[in-house]
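Please find one structure pasted underneath; my questions will follow.
Note that one protein chain of the assembly has been removed; the remaining protein chains are unaltered in position.
Take a look at chain A:
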Amino acid sequence: MSTVNVYKQRPDAAHAESPLFHAGLHELAGKGKSTAGVVLREKKLLGHLTLRGDGHDAAFAGAVHKITGLELPGALGLVVKGETSLQWLGPDEWLLIVPGGTEFAIEQKLREALVGQHYQAVNVSGGQTIVELSGPKVRELLMKSTSYDVHPRNFPVGKAVGTVFAKSQLVIRHTGEDTWELVVRRSFADYIWLWLQDASAEYGLAIEA
């Protein structure tokens, strides 16, 4: 094992609040129109780990594959298997998202598998959250929120880009035909939540718990 202290950021007994806790999404669930063009769901309290290392190094890529079961994706790539996903953030940086509660064990396993290598693994679960948008009007919502081209020709399923969004910055992930995910930092979460409500007003917004 390395000499790094690994902390369990969310002890089982503790009460955790997602970045959108204050919005009370569970109380809004089911109150929107059934014909809403945009359906919003917060995938809250998942385990987020950022991994850094040399992706061309077989030892690093192999260790990550052994623990996560996923190959390191190349530029702007996103690979998903069940509830685990691995996303390219930069030439030497990836975002690993795992089911909530497993991040502590997975981080420790990664550290064991990567021992002796030049790498970094950081648990950033508390710092960001995922907002999932689905529905027929999501692409139009994105089109007026970001300057990035979200047409399927340029932004196919399985692509993920960090870009400007509203007057802020976040990561957009295209996970299904009409399904998109936004990786939102905690400090921007309230702003993005207000922006999404305003921007989706003309299409109708429904909240899923």
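One rule holds for everything that comes next: contacts are C-beta pairs under 8 Å (C-beta built on N, C-alpha and C of every residue); 3 or more make two chains touch, one makes a residue touch a chain; residues count from 1.
Note that contacts and distances are computed from a predicted model.
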item: Listed names "Cobalt ECF transporter T component CbiQ", "2-aminoethylphosphonate transport system permease protein", "Sarcosine oxidase subunit delta" or "Iron-sulfur cluster-binding protein", matching UniProt entry of the absent chain; value: "Sarcosine oxidase subunit delta"
item: Residue touching the undisplayed chain, where the options are A:Ala105, A:Val164, A:Leu194 or A:Ala209; value: A:Val164
item: Identified contact with the non-displayed chain, of A:Gly90, A:Pro152 or A:Gly176; value: A:Gly90
item: Residues of chain A in contact with the chain not shown; value: 75-76, 89-91, 93, 147-148, 161-164, 169
